[in-house]
Every structure is written in C-alpha cells, then in structure tokens.
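Entry: chain A
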Amino acid sequence: MIQFNYIAAFFLIVLGFYTIVTKYNLVKTVIGMSVMDYGVNLLIITIGYTPGGTAPIFTAGELTQASYFVDPIPQALTLTSIVIGACVTAMSMSLVIRLHESYGTLDTREIRRLRG
Partner candidate 1 sequence: MNLANMTDYHHFPIYAIMVLFLGAFVVSVAGAKPSGNLKNPAGARAWIALCATGLSLFFLVMLIKPVMLEGEIIAYWMGSRAIAGGYAIGIALEVDALSLFFALLIATAVFVSAIYSIRYMVHDDCVPQYYVLYCLLAGGVLGLVLSGDIFNMFVMVEILTFAAVALTAFRTKVYGALEAAFKYLVVGCMGSTAILTGTIMLYAQYHTLNLAQLASLIPGTLNNATKLAFAFLYIGFSTKAFIVPFHPLAADAHGAAPASISVLISGVLTKSGIYGIIRLTYFLFQTMNLGSMQFMLVFIGSVSMFVCVTMALAQHDFKRLLAYHSISQIGYVLAAVGLSTSLGISAGLYHAMNHTLFKGLLFLAAGAVLHETGTTDLGKLGGLSKKMPHTTALFLIGAFSISGVPPFNGFASKWMIYQASYQKAVETNNIGFLAVTIIALVTSTLTLASFVKVSQSVFFGQLPREYENVKEVPFGMRLAMGILAVLCILTGIFPNTVTGVLTQPAAKAVADVGEYITAMGFKSNLPVPEVSFVQVGVWEPINWLLILCIALLALTIVAVAGKYDRVSENEGEQVETKYQLFYGGEKNVYSQVGGGDLFWGFKHNWRHYFDFMHDLHSGIVNDYALWAVVALALAIVYMMIVL
Partner candidate 2 sequence: MTANIFLNGLQYLGYILIFPGFLFCFVCGMLLTGIDRKLVARMQKRVGPPILQPFYDFFKLCGKETIVPAAASRTTFLMAPLVGLAALVVIQLFIPIHGFSAFSGMADIIVILYLLLIPALAAILGAAASGSPYAGVGLSREMVTIISCELPLVLILLAVAKTVGNAMGTGLCFSMSDIADYQVQHGSLITRLSMIPAAIAFAMVIPGETGSHPFDTAEAETEICEGMHAEYSGAPLAAFKLSHAIKVLTLTSLFVALFFGGIGTGLVALDGVIVFALCVIATALFISFVHAVTARLKIEQVFKYYWTVVSGLALVSLVLAWYGM
Partner candidate 3 sequence: MFQKLIAESTAKSPWLFHINSGSCNGCDIELVAILTPRYDVERLGFKLAGSPRQADIVVVTGPVTKQSLNRVLSTISQVPEPRCIVTMGSCPQSGNVFKGSYSVCAPLSQYVHVDVDIAGCAPKPEAIIDGLAKATKILKEKRGRM
C-alpha cells in the first residue's frame, strides 16, 4: 500500500513541475509551486510512516523495547516544510498582485521586460 504514497508524492511533484512549465498564468504558476510542495510533504510523511506504529509521544519510563512508533523526525521536518510552503505561497501571491498592478496582465508571456 505504501508504494502508492511514493507514487502519489512523485506524481504531485511532477504535476507541480508540469504546471509551472506549461501554464502561462501567474496564479497557476503559484498553484503549481504549492502542488510541488505538497508532493514533497507527502513524501516526507511517507518516509517516516511505519505500518501499525503509534504516535511518538512517550513519557519517562514508558518507552520499552516493544514500543512501536512512527519516526518523529520526518514529522518535524514536514511541519517546517509546510510553514515554508505557506510562506512561499504568500510571498508569490503578493508578488503576483504587484505584478498585476504594474503590468496589467497575468500572462507570463507578456511579463518579460528583462530578457537577453
């Protein structure tokens, strides 16, 4: 079952790349970036996941040899990654708004003053 997660994660990443490369709308580009982020998050969570494991929350003395829990580090990493993803989205959306103000369009093919 867990293979589907990996496939889905890489599918999302590739879908994000696809969106960024082929869509000429700035907002869609931002969506592509978010999709890419979610793919990575899914990948991280999947890596830490162990079938049947419990949450990695223990108090002193409770932890025994038989304890079976998911890897906590990827979860921490995911949190960081989600925060960063949100920041990226916020920042890029704010840039999109300003770009729309000054260029009057959201088409990437027209936003190319800097070239050559």
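Criterion: a residue touches a chain if its C-beta (ideal position, glycine included) is under 8 Å from a C-beta of that chain, and two chains touch if they have at least 3 such contacts; residues count from 1.
Picked so that all candidates are chains of the complex that A comes from, given by their letters.
In this text, all values refer to a predicted model and were calculated from it rather than measured experimentally.
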| item | value |
| --- | --- |
| Touching candidate for chain A, same complex, options 1, 2 or 3 | 1 |
| Touching residues (chain side chain A, partner candidate 1) in the complex | 13, 16-17, 20-24, 26, 29, 33, 36-37, 40, 43-44, 47, 71, 73-74, 77, 80-81, 84, 87-88, 91-92, 95-96, 98-99, 102-103, 108-109, 111-116 |
